[in-house]
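Quick one: this structure, given as structure tokens, is what I'll be asking you about.
Only a single protein chain was left out; the remaining protein chains are all shown in position.
Chain lettering (A, B and C) follows the sequence in which the chains are written, and residue indices restart at 1 in each chain.
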Amino acid sequence: MKPHLGLRCIGVSHAFGETQVLSDVNLVTIPGETLAIIGPNGAGKSTLFNLISGAHPIRVGEVRLGQQSLVGLSPFEINRLGLARSFQVSRIFSSLSVAENLRTAALWSRGVRYNFWHRVRDEATLDPHLTTLLETLRLTPKQAQPAGTLSYADQRALELGMTLAGDAPVILLDEPTAGMSRSETALFASRIKQLTADKTVWIIEHDMDVVFALADRIAVLVGGVLIACDTPDNVRRNPQVQMAYLGAWQGEAAP
Amino acid sequence: MNTPPIQARYGAMFWCLFALILVALPLPFPGAYALSLLSQMGIAILACLSYQLLLGQGGLLSFGHAIFTGSGGYVVVHALVLATEGAHTWSAAWLVLLPVMGGLGAATLAALLGWLSTGRASTPFAMITLGLGELVWAASFMVPEVFGGEAGISVNRLMTQAVGPFSLGPQIQLYGLIAMYLLGGAWLLIAFTRTPLGLLLNASRDDATRVAYLGFNPRVVRYAAFITAGFFAGVAGGLSALNFEFISSDVFSLQRSGAYLLFTFIGGSSLFYGPVIGGVLMVAGLVWLSELTPGWLLYLGLLFVIVVMFVPGGLSGGVTRWWQIRVREGWWFVVRAGLGVCAALPPTLGTIMLIEMLYHHALVRDGGVATTMVRLGVSLDVAQAANWWLFICCTPVLFWLCRRAWAGLGLLGDQGSQTAPSAAARPDQGGQL
Amino acid sequence: MSTPTPLLHVDRLWAFYDQAPVLRGVHLSVAPGELVAVLGRNGSGRSTLAKAIVGLVRTEGTRAIDDQSLASLDTFEIIRLGVAYVPETRDIFPNLNVMQNLQLGQRPGAPLPGVRRWQIEDVLSLFPVLRSRLDTPGGVLSGGEQQMLALGRGVLGNPRLLIVDEPTEGLAPQLVGQVAGFLRMLRDSGIGIVLMEQKLHMAMGIADRIAVMGGGAMVFDGTPDRFREAHEVQRNWLEV
Partner (left out) sequence: MELLVISLLNGLSYGLLLFMLSAGLTLVLSLMGVLNFAHAGFYMLGAYFGYSISALLGFFPSLLLAPIAVGGLGALVERHLLRRVHARGHVAELLLTFGLSYLIIELVQLIWGRAAVDVRIPDVLDGTLLHVYGYPFSVYRFFMIVVACAMFLAIWLGLTRSRVGLVIQAALTHPDMARALGHDVPRIFMSVFAGGAALAGLAGVIGGAAFVTDPQMAMAIGNIIFVVVIVGGLGSLWGAFWGALLVGVLQTLTVAVDTSFADLAQQLQALLNLNTESPPVALTARLWQTPMSALAPLLPYVVLVVFLVLRPMGLMGRRAG
């Protein structure tokens, strides 16, 4: 098991051309804590994840995984330090089987490097960690099936499975329940909670039930600015958040 | 999404059968010409297997594969020149290892050029390999001492000391060597796909970005595959140099690289059967067909375009797909498929006759050839307008009938081109295999 | 208002992004001169509904304008039936200037009978700020200017039905009022409008009907007054 690690953003800003997408975002989570990031579309949530995970270079501010700074590192270097991320649109290996998808995701953490002398794809069973993962995600009966032929919900489950297969201590989840029906979302949220119990998790999510079910703290990002970061109850009562979400509508009064 | 089936398992039984076939093949075809064709097919299959590693397994479209088959050949030729020049001539035993030296030479070149070209996949990779291919081809004319320029370099296998009966002189012994290398090469290449690097290569083909977020650098994965493919291409090139005892700068030409691409793609996505079909078709097309008809390149071009448009997984992919349908729909499907093929024969023959008449007409116009030609057992006078009209009218009608028959037999499937919402939204899918 | 024949009729509409079922059997109908505000949190399928109506995403189910089915039509054929679509991202052509963007709004195809014909001059008089920016490239305009340009470009196609997605997102308050006035003027001239909106005060002030989406389905469709009483819907589907 890898050591517990926290995740920290210090003064992170980012701009595409002239449009400022993130301005001076500071977020800190202690190891094992779950932080939900909410906000309207185009608030910069995905950009923040892209900066942390190495998709975009960090130009202003710093991101620290435990004590290690992630500035200037490429995605695979960051992953090796113990940070795994999922994607809003499932990025799975469609021609490989479900089991092979998980096996590929777990290779590095099992100490396997770019070796071409061991036969690995013919091993009958996955190791225990992956088998339990398959079990929890209800993918065991479909493990030999090509991932491309899975239903949408199963692909989202596989996406989550691949993110967790490497047993990374810090997990970034980008809208894991996107496109799922009400019933599927509730079930999926409980599985996420069970599988990420001892990990530091940052999760971008729109569904408020999922947010309040999983989050120890909630960060509200609007127009690239962090307007609140507090426990779920305080955020619910925060007038600025209501304004950002509903506009200046007070129930009865029609403008 | 028509994802290819999980790789078929290639167990010990399979390899014994394959070895048996390789041994048994020359028996029914004893003639020297047949043996030379078989030898060339063996070499072509190995080259297609190495190309399949890039295109099929890695989704990497290379236009410069001839760099490695060519360099492998040159290493072997120069080694042979050294072996037979010096006072102490090498024994034939060394010859057996020459192709491996060719492979190592090509792999070194792949290592030098590989990091450059594997920065990105699909179109940029294709463009860099095209540029490198042209570069090496043009450079090979610069240095006649090494590459022999137009005239090329010829060597003689016989100049080595025989070890008992074994001297690699007679063609049958060379065929044996090629069969051994093909068996070993195929086993190693297919074994490669079962290793972590093989798994990562398939993963990089499907989604290279995701591989980067799982701790591996997709560029290193492509680079390793590039070198491995270069090695086996070098072995094939070495064998080819041994087989022809001659090599010239022409081995680096774009046509040669194009041929590997063309036939491996036609062969199709299946890990083993694709390259086998591709290799056999390559020799059949480039050697045998080209002696039969002047229009051989047109036929190959047509076949390639038809496969690209209508049979996405190549011939082996198509057969696998029809086999899956057969498993699902039972023998009735085989009957329908058979009827479909019969319906397709007349229009195909009509087209072939039309093309042959055109080519013969061209020959007549260039002078020195009688106007009657004999093709497919039919003798035809090209000067007769009636013949032309006969075929020009009949063939489209036959095509229309065949299409109706295929529709009736339900073989068309969803061939209609759906109006895709927009081009920009579609991520670039790289190799479709 | 009696129920006139619907201009736009959408029923049991499923829409897919890649393979994700984002819309799950949505029903919506809009009459000429009626403004329907579609509310809902992010991820509820609001923007996808707008894209689905004009055929920019894969859909199943019925979509019809004047009961002519849109199922087999390409997007530009739907637009030529008198539809205008202004996306949430506005999609101004960055390297073309304001005048060129407006000219691209004047779509080809025969003018529809009984529909107001818009001239560039009309748009400039409605949004005077654009008049002084005619030859600046679209990419350099401010958010508000881009929104006005997008709206102006949309109406230049002489639409009968306008689908506009979050026109007031990130706009200063007085600009929000100007956009609301523009939409009210269009609705009063007989154009049917589907307004995708997240801000309740904007929607309540202008809409003839309120529809609320949640989890890809339509969870409420009624007059603004009935919506005021539906506290249950507000709490579940709109508030934080």
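Criterion: a contact is a pair of C-beta atoms (placed from the backbone, for glycine too) under 8 Å apart; a residue touches a chain by one contact, two chains touch by 3 or more.
Here the structure is a predicted model, which means the values were calculated and not measured.
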Omitted chain - touching chains that are shown: B, C
Residue among C:L56, C:L141 or C:L195 that touches the chain left out of view: C:L56
Candidate in contact with the missing chain, chosen from B:C16, B:A32, B:A93 or B:A139: B:A139
Residue among C:G157, C:G192 or C:G215 touching the omitted chain: C:G157
Residue touching the undisplayed chain, where the options are C:R24, C:R58 or C:R80: C:R80
Residue ranges of subunit B at the interface with the undisplayed chain: 59, 61, 116, 119-120, 122-124, 126-128, 130-132, 134-135, 138-139, 141-143, 145-146, 254, 258, 261-262, 265, 295, 297-298, 300-302, 304-305, 308-309, 312, 358-359, 362, 365-366, 417-426, 428-432
Subunit C residues that touch the omitted chain in the full complex: 54, 56, 74-76, 79-80, 85, 87, 91, 93-96, 100, 103-105, 107-109, 153, 157
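Note that only the chains that are shown with their structure count from here on.
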Most widely separated chain from subunit C, with each centre as the mean of CA atoms: B
Highest-count interface - the chain pair sharing the most C-beta contacts: A-B
Interchain centroid distance [CA atoms averaged], subunit A/subunit B, Å: 44
For subunit A paired with subunit C, centre-to-centre distance based on mean C-alpha positions, whole Å: 32
Chain centre separation (subunit B, subunit C; CA means) in Å: 54
Residues of subunit B whose C-beta touches two or more other chains: none
Per-residue overlap in subunit C, given as positions that touch at least 2 other chains: none
Touching residues on subunit A, where the partner in the complex is subunit C: 18, 38, 40-42, 89, 152, 155, 175, 178-179, 181-182, 185, 206-208, 223, 235-236, 241-242, 245-249, 251-252, 254-255
Subunit A-facing residues of subunit C, complex: 17-22, 24, 41-44, 47, 88, 140, 169-170, 198-202, 204-205, 215-216, 224, 228, 238-240
Complex contacts: residues of subunit A adjacent to subunit B: 53, 74-76, 79-80, 84-85, 87, 91-97, 100, 103-105, 107-109, 112-122, 144, 146, 148-149, 162, 166
